[in-house]
Every structure is written in C-alpha cells, then in structure tokens.
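Read through the structure below, which is laid out as structure tokens, and then see the notes.
One chain of protein is taken out of this complex; the other chains stay put.
Chains: A and B, in written order; residue numbering restarts at 1 for each.
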Amino acid sequence: MAILEGKKVIIIGDRDGVPGPAIAECVKTAGGEIVFSSTECFV
Amino acid sequence: MDLENQKRVKEFADEFGPENLVVVLGAAEGEAAGLAAETVTAGDPTFAGPLTGVQLGLTTYHVCEPELKEEFDEAVYDEQVGMMEMVLDVDDIVDEMSAIRDEYCKYL
C-alpha cells in the first residue's frame, strides 16, 4: 500500500537538510495532500 | 521540534485523525531526524512542547528514505532533493527512522 497517496501530509523541513518546499514538490508527485509545510533552523 | 510546529501537528491529528496523517522530515542528521520522529510518535523527548507526553504514533519518514523515494516522480526528486544524498548520511538517517517507526508508529 502506498504511504503517501490519499494521506494528509505534514512537512517538517530543515534549512541545512532538505527545506520544506523541496519536500513538498516531491510529495505532490506521490499523491499526498500537503496540509502544512515548515522549515526549521538550528543556526 | 519547534513548539509552534508541534502545536500544528497536534491540531492536524485532532482534525484529520492520526491514522490519516504522514509526517515527512528533511532533517540534516540521523539524530535530529530521530528526535523529530520521536516527537510525532512517542511525544516530545525534550518535554518542552505541546506534544510532551502525547503519543500520536504518526507515520513518519525522512524524504531520503527508499520507501518514500519509490513513490516520488524520479525526475522531480532528482531536481529537488537528489544532490542532498551526497551530503547527508542517508544510512544513519534510515537506521534512526526505522528504529523509531518500529517502536512507536501505530498506523503502519
């Protein structure tokens, strides 16, 4: 069963890892519905 | 995890039901990924945020994990994330994430 398809997706990106909007672009292609996207910053 | 983000995760779990949610992470290190994953499954391990003591058990993956990569459009993944595989310690991230999932995820 697909992990993302038809699911509500919360994205917690990282400024020095993968930022939220970049993850969002990927999630969209897998049929996930993004309900929230944020990018954290530790520096 | 940022306190405001914890609050939002909790609200979405209440609104949509935890079984319908997936949390996708982009953390730079395995340990940070593990901590974020623990926060949305077993509760905030730093006892600071709204998820302290809240065991949501949400399904969670790091964007670089193979199970998720399979579901993404390959070209989009390459363009958006691809290069980070050369930067991040993906094996370490996979180990940390799998350990948390095995122990705390309720909806796999």
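Note that a residue touches a chain if its C-beta (ideal position, glycine included) is under 8 Å from a C-beta of that chain, and two chains touch if they have at least 3 such contacts.
Basically, contacts and distances are computed from a predicted model.
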Query raised in the report: Of the candidate names "Glycine/betaine reductase C", "ABC transporter permease", "Cation/acetate symporter" or "Multiple sugar transport system ATP-binding protein", which one corresponds to the UniProt protein name of the undepicted chain?
Result: "Glycine/betaine reductase C"
Query - Interface with the unshown chain - residue positions in subunit B - result: 3, 27-29, 31-32, 35, 46-49, 79-84, 86-87
Query raised in the report: Touching the missing chain, which residues of subunit A?
Result: 14-22, 25, 37-39, 41-43
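What we mean here is this: only the chains that are shown with their structure count from here on.
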Query raised in the report: Cα centroid separation between subunit A and subunit B, in whole Å?
Result: 9
Query raised in the report: Mind pulling up the subunit B residues that touch subunit A in the complex?
Result: 1-2, 5, 8-9, 12, 16, 20-29, 32, 36, 40, 58-59, 61, 63-64, 67-68, 71-73, 76-77, 79-81, 84, 88
Query raised in the report: Taking the complex as given, what residues does subunit A use to touch subunit B?
Result: 2-5, 7-14, 16-20, 22-23, 25-27, 29-32, 35-36, 38-40, 42
